[in-house]
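Only one structure is covered here, and it is reproduced in the block below.
Shown here: the complex without one of its protein chains, the others still in place.
Right after this comes subunit A.
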């Protein structure tokens, strides 16, 4: 029975949908850590796959596997794709890093693209990531403009640089509008637990925040905010349907342009390994429509987003003081990429102690 159930499960988890194209010029394959219906991270990667289908039609065949656990399962799934004739495989979670590199070493003719990682052990592995913190800066400005209490709440997952960078960027944006703005942070120590995320949202609201933002994957905080009548930001995708009176905007991870570009490179035979960290300028980070705020605030947000896009504004530009009072960046100085990628401290204004 157990065996039967496990294999049933495996079959259910591994519903690979394959394009009908017979004589495709290339095959692009995707591996997701969550279900494509999570309305967050994996959902957005899948939108990227759909963009690839739209762009190339019958020329490119696609396939995907969802809910692939990080670890040993991932290696099997990636290898299966490599054997099944995929020309390029996108592995879309940080935890696939070692599995991707291991399989890539065995299949030198297949191209591998690993999201958010940093290991490129063979020439057929590329890595890519997006500068989501740029969107957080815009959100911070909006929060400080529409908040009445001057305090926002931040539901955070794990104390890794990616998350810390988002928190810092948010508070810097908020302080650029209201220097006294402060931020309460609650760590839920999970990427996805709708119940816990809802509890954290309720606790923050009871503590007096009137703006919620999250770095977790479910829509639960948005729903709680809607129920309690405060404003909130969506995460990874447009969560407007879950908070029509509530969502101010949302950072949208738009992987489509990158996926189309890389598949095109495979078709042209020009694919090369690289490490990209793109943001608004390249269209990888976009903002959902601005709702539930005065016209002037929306105009300011658009202006800031444009400034970041054209490169005249960088959120991490000095003077910036760390939470402990020491100076991090002097007037006009910008952070180097290493400092951004390894960020493990708060800037001033965050009302929280960073977990070790």
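Keep this in mind: contacts are C-beta pairs under 8 Å (C-beta built on N, C-alpha and C of every residue); 3 or more make two chains touch, one makes a residue touch a chain; residues count from 1.
The rule is simple: contacts and distances are computed from a predicted model.
For the chain that does not appear here, its UniProt entry gives the protein name "ABC transporter permease", which is one of "ABC transporter permease", "Urease accessory protein UreF", "DNA polymerase-3 subunit delta" or "FAD/FMN-containing dehydrogenase". The chain not shown here is touched by just one of A:126, A:220 or A:280, and that residue is A:220. Among A:153, A:234, A:256 or A:349, only A:153 touches the chain left out of the display. Residue-wise, the contact with the chain that is not shown comes from A:198, picked out of A:99, A:125, A:198 or A:320. In the complete assembly, the contact with the undisplayed chain comes from A:190, out of A:190, A:264 or A:321. Mapped onto subunit A, contacts with the missing chain fall at residues 1-2, 4-6, 8-9, 12-13, 34-35, 37-39, 67, 153, 159, 184-190, 192-196, 198-200, 202-204, 206-207, 209, 218-220, 223-224, 241-242, 351-353, 355-356.
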